[in-house]
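Have a look at the structure below, then the notes.
Of the protein chains in this complex, all but one are displayed in their positions.
By letter and in written order, the chains are A and B; residue numbering begins at 1 in each of them.
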Amino acid sequence: MKLKDLAKNLGLDCQSEIEITGLNTLKDAKKNNLSFFENKKYLDELKHTKAAAVLVHEEFSSFVPKGVLALVDNEPYLKLAIASKFFAPKHIEDEGEEPQIGDKTKIMPNAYVGKNTKIGNNCILMSGVFIGDNVSIGDSCVMYPNSVIYRDCVLGNSCIIQAGAVIGSDGFGFAHTKEGKHIKIYQNGNVILENDIEIGANTTVDRAAFGSTLIKSGTKIDNLVQIGHNCVLDENVIITGQVGIAGSTTLGRNIVIGGQSGIAGHLKVAAFTTIAARSGLTKSVTKSGQTYAGFPARLRKEWLKTLAKISRL
Amino acid sequence: MKLKDLAKNLGLDCQSEIEITGLNTLKDAKKNNLSFFENKKYLDELKHTKAAAVLVHEEFSSFVPKGVLALVDNEPYLKLAIASKFFAPKHIEDEGEEPQIGDKTKIMPNAYVGKNTKIGNNCILMSGVFIGDNVSIGDSCVMYPNSVIYRDCVLGNSCIIQAGAVIGSDGFGFAHTKEGKHIKIYQNGNVILENDIEIGANTTVDRAAFGSTLIKSGTKIDNLVQIGHNCVLDENVIITGQVGIAGSTTLGRNIVIGGQSGIAGHLKVAAFTTIAARSGLTKSVTKSGQTYAGFPARLRKEWLKTLAKISRL
Partner (left out) sequence: MKLKDLAKNLGLDCQSEIEITGLNTLKDAKKNNLSFFENKKYLDELKHTKAAAVLVHEEFSSFVPKGVLALVDNEPYLKLAIASKFFAPKHIEDEGEEPQIGDKTKIMPNAYVGKNTKIGNNCILMSGVFIGDNVSIGDSCVMYPNSVIYRDCVLGNSCIIQAGAVIGSDGFGFAHTKEGKHIKIYQNGNVILENDIEIGANTTVDRAAFGSTLIKSGTKIDNLVQIGHNCVLDENVIITGQVGIAGSTTLGRNIVIGGQSGIAGHLKVAAFTTIAARSGLTKSVTKSGQTYAGFPARLRKEWLKTLAKISRL
């Protein structure tokens, strides 16, 4: 879609003939992407973006780098939401190639595999499994009954997806109008699971708004866990039941998270951190190897001290 | 069913020939309904009920208004539970009309649509979707794989139901015998979703015991959320991941609820309230536009003060 046509759809004035192929964050945007600036936290990324154009409030338009077009608007995030719909893939492809299924892969009755999808060798797809269009799955994966992989997602080898788990559902993203309505930001990214990953029953892993939600090899996730859009989980993370991780948070390798804990969005947590059960982590953790507890979470030894003081009141 | 026959089934003595068509709350009961009084909080509603008859403990039978029959019993709630089974609809209708499917609505393989059900135009029902009997769905709805709509529910236009979400499952209601057994209160109501609603992956919205669980237009709900029976959510509410709302709670418009929070049952929360993540709201909120946090939840500024004091101990 030409930028001038997209701008017109957004009620903005821009005559550029550049072909826009998608939306992306300031940091990851390529020369044919439209990006946006909304959160001051990302000002430095604005200054260095390689996007074709940026939706930006007038106040910050002077920070848009040379060679990048500034699309000035009072509500850049709302305009982004409206733009996102133009780049949303179809729910179901009308056309496409029949799926390629590897050797010794078993597909049980009532399972569905979408168009242009490739599944490796020695996999098992049990009844009621749904694999969307344009998915890639490696070898030796087990998909338990009624688990769902949305379109465009990628699984490596030896992944185990327990029953009812959902990989690639829409991230929860909305822009808000002055009248209080919520405008969906279409989630045009995907989920990538590397190798040797286990996903628990009825756990949900949301697809990215742009780019990928990424779970690296060896990570194990228990039941009823929520992984928000654009999270990155490094290798060998352990996440136990009913944990929730909000969007765009990055977890280092070998982190262990106890049951029913929550981690806020846009945080970075250092490798080898342990989060005790029922904790709520609200800040990034930069030093590795420590144990956090409580809500708001602090170092576990401090939390224990506080509990002792409270009990002495 | 004649009231005299129903009474006989409950071990009660009543000779009334009135035809009872269903059960309902004191407030909503119509002239052919049986109601019950159990919680003193609703004494005023007892005094003004328009039910045909009320199951009531002897102590309160004098408050039953003229023209309404008092069915006196020591365990009115238990009798209600027993009565509820007589009004439960069939799990599956044996007979009924073939579903009516609108123009350009796509139904993928392995989806099921029940009897007497109507689906509008331009909808997509992906594989494994279940739509029960006597359901009504508007135009332009998207049902992702393996999502489930139980019988008798109603969806408006432009609703998005992510994978594995369940709309209309039984509310959690039981009466208890002296011996400690739990007798199911059949959940004979439904769920109504108005327009432009999104329901997250593996989220559950329970059907009402009587009447409807109601979610109004523009409300957006994230993954793994639980909405209890008989809740009413006004327009444009935002509920993020893993929140739980217990039964019969009413939320005003444009409320925002952070992740993993809980709201107790039978509360009323004023419009434009914000509930911070991991809060537990135990009391109604009457003033709109405030932010609550912590557990038990209080005004966020007070909660922050308390946290500061605790850290200074």
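Please note the rule applied: contacts are C-beta pairs under 8 Å (C-beta built on N, C-alpha and C of every residue); 3 or more make two chains touch, one makes a residue touch a chain.
What you see is a predicted model; the values in this text were computed from it and never measured.
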| item | value |
| --- | --- |
| Touch with the omitted chain, as defined above, among B:30, B:85 or B:181 | B:181 |
| Omitted-chain contact residue, chosen from B:226, B:250 or B:284 | B:226 |
| Sole contact to the chain not displayed, among A:49, A:157 or A:202 | A:202 |
| Positions on chain B where the hidden chain makes contact | 91-92, 110, 112, 128, 130, 132, 146, 148, 150, 164, 166, 169-170, 172, 174, 180-182, 184, 202, 204, 206, 224, 226, 228, 242, 244, 246, 260, 262, 264, 280, 295-296, 306, 309-310, 313 |
| Where the missing chain touches chain A, by residue | 106, 108-110, 124, 126-128, 142, 144-146, 160, 162-164, 198, 200-202, 218, 220, 222-224, 235-236, 238, 240-242, 253-254, 259-260, 277-278, 307, 310-311, 313 |
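In this section, only the chains that are shown with their structure count from here on.
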| item | value |
| --- | --- |
| Computed distance of Cα centres, chain B from chain A, in Å | 31 |
